[in-house]
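Below is one structure. I have some questions about it.
Of the protein chains in this complex, one is absent; all others appear in place.
By written order: A and B. Residues from 1 in each chain.
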Amino acid sequence: MPNSVFSPRTPFRSASRIGLPALLVCVAFVLPLFNAVFSPGHPLHLSLFVVNLVGQIMCFALLALALDFVWGLLGVLSLGHGIFFGIGGYVMGFHLLNSAYADTKVLPDFMQFMGWSTFPAALRPFADLPMALLLGLVLAVLVGGVVGLAAFRSRINGVYFSIITQALTYALMLLLFNNDLGLGGNNGLTGFTLLAGFNLAHESTQVALASLSAVVLAAVFFLLRRLALSSFGQAMVAVRDDEARLRFLGFRTDRIKLAAWCLSAAVAALAGMLYVPQVGIINPGIVSPTLSVEIAVWVAIGGRGTLAGAVLGAVILSCLKFWLSAEIPSAWPFVLAGITLLITVALQNGLWGGLQQLRAWKAVS
Amino acid sequence: MSQTTALYINGLNVRFGGFAAITDLTLEIRYGETRALIGPNGAGKTTLMDVITGKTRPNSGEVFLDRTLDLAVRGEAEIARSGIGRKFQKPSVFEALPVAQNLELAVRRGLGWGAMVMSRLSAVQRERIDEVLVTIGLQEERQRKAAELSHGQKQWLEIGMLLVAEPKVLLLDEPVAGMTEAESERTVELIASLRSPARAIVVVEHDMEFVGRVADLVSVLHEGRLLGEGSMQAVRTNAKVIQVYLGR
Partner (left out) sequence: MKSLFEPLRGTARWRRWFQHLMLACLCGPLLQAQAAMPAQERSSIVASICTDPGSYRGALDRIVQAVVGASSEDAAWGKTLLERLQAVAVICRAQGAPVFKVDHGVVDAATFEPVTEAVDELPMVPTLVLARLLKTSQAEIELFSPDVLIRRAAAQRMSQAYAQINEPLVRLALSKAADPEVIATLELALAKRSLASGSVEVRVEAIRAMGKAPSESTRSLLQKYQEDRPDMSAGERAALTQSLSQIDRALEVGKAASIFFSGLSYAGVLLITALGLSIVFGLLGVINLAHGEFIMIGAYATYVVEKWLQAHAPGWFDAYVFLAIPFAFLVCALIGIVLEMTIIRHLYKRPLETLLATWAVSIALIKLVQILFGSQNVEFITPSFLQGGVQLYPGFFVTWNRVFAIALGLVIFATAYALIRQTRFGLLIRATTQRRDTARALGIPASSIDRLAFGLGSGLAGLAGVVLTQIASVNPSMGTGFVIDAFMVVVLGGAGSLVGTAVSSLILGEVNQLIEPFHGAVAAKVAVLLLIVLIIQRRPQGLFALKTRG
């Protein structure tokens, strides 16, 4: 992989990188508690809206982590991680449909429109939460496995691979938009009431979910970081920089790629599963090609190959997006475009890389 | 010099579309030997290395390691693990990783990639890395990123990466290309020190002086065929070889 102007691709490195994301995660864990601890009216109280936002951003950061793992470290740019996010999200959606039905005994709207009188048997396996979680991860890994196997065995790399993932995303989106499929069609799945017995509409549930998302993010971050520092991580970097060389050293590189890829798929699905209960809906738009590219943009802006940069990028851009979409909605695409252009042209190592650079310069002078 | 065959090539034919890269090539390289492959560009030297390492499949003919392992059907990674190490023309090291980590990766030989997550290097492996670092003269640079090495140092690192895996066969593709005099000198010493009864070394080079100092036997390739074989002296005075190099 060609190098940037400033410095060659970095491997994954040490303790100093924990700082910022650890801080973020602590903040993210603590903030939602402000909602619970302080009552409304208190200046430090955080509205449910903000808590929810924090939780969503944690999920996006998780998704960005998944992509950076496979792009920054392994060198495989996937523009289709929305697929796995969507798989996780829809599976969680199925589970929540089960819970809602068990709770209210009323079929979801889209099922009524289709003329169904009973809850479909195909969705019943998702009624049990642990089972649903497992199924979601397994399904994501399976889909990822098939795609990875086909692509890596065929030595499809680089931009061809990226384009193919976009095409797959598009196909999945079309599939989910199909109203006859019984998966909600263009309206998606909604009408969720309960999760594991807790009422989704209650503030305390949402607070718990937001904090949980932060915890999961932290856990996955440390796990991935550990991996990146291990020999497996070294091998991933080697695959990124000179796959042929690694092969000629005796490594089965397509297995390495497949393993990392499937792990990334699982993490993305996890992010989707945490996301859906917090927004209360899942629809095919989540699998749009544009959103999948946006994830890559978060990672690029934050600084790819650093894991911390992915979190940073996701957080900053999501905050920006939410803020701008509320204030000046039509400005958001231009702002995003501008930042992306700036980063790709001028700051190839992203914001995090820029920070490192600053630190290095300061150390020298 | 041992008499056991390391690489056995018989009647090899490689064609790319209409272009015949190698025609009816028969070659045998023994353990303990250092063989030089010379010939003009396009003679098929790199293609031969590609075939041996599994990068290119031959159209017909036999290619064996130890007369038992059929190299024509195995994958690149498997061939590498069987003990054939190849150094590329362009120095191919992992620029992002420090020298020591380059060697750490190489010493694992791709085995147990699942175990890579958890397992540390064994003491034996770490010793080997230290040894090789001394051999290639990079013990001071072990924590330096490979990208920061000089061109010559990168070449030695690459050779080092092959050495830690204790290869049976070493294929060196233009090991002194782009090196300074001093670096070339060191490389000659390095390659000479690699000689071992359990190892066959094949060197592709254009630098005749280097070849003269390093190789036992020289095989001359031209337009995909074996033009001649023998000691450096014999080859140098061979009329056909002279014509090929100095003629057209």
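Just so it is clear, a residue touches a chain if its C-beta (ideal position, glycine included) is under 8 Å from a C-beta of that chain, and two chains touch if they have at least 3 such contacts.
Since the structure is predicted, the reported quantities are computational estimates derived from the model, not experimental observations.
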Chains in view touching the one left out: A
Among A:30, A:102, A:134 or A:156, residue touching the chain not depicted: A:156
Candidates A:117, A:330 or A:365 - the one touching the absent chain: A:330
Chain not shown: contacting residue from A:62, A:77 or A:351: A:77
In chain A, positions touching the absent partner: 2, 77, 79, 150-151, 153-156, 158-160, 162-164, 166-168, 170-172, 174-175, 178, 289-290, 293, 296-297, 300, 330, 333-334, 336-338, 340-341, 344-345, 348
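Keep in mind that, in the parts below, only the chains that are shown with their structure count from here on.
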Intercentroid distance (Cα basis), chain B paired with chain A, Å: 44
Chain A partner contacts - residues on chain B that touch it in the complex: 53, 75-78, 80-81, 85-86, 88, 92-97, 101, 104-106, 108-111, 113-114, 116-119, 145, 147, 161-162, 165
Chain B-touching residues of chain A, taken from the complex the two chains share: 3, 8-11, 227, 230-232, 234-235, 237-238, 240-242, 244-253, 255-256, 259
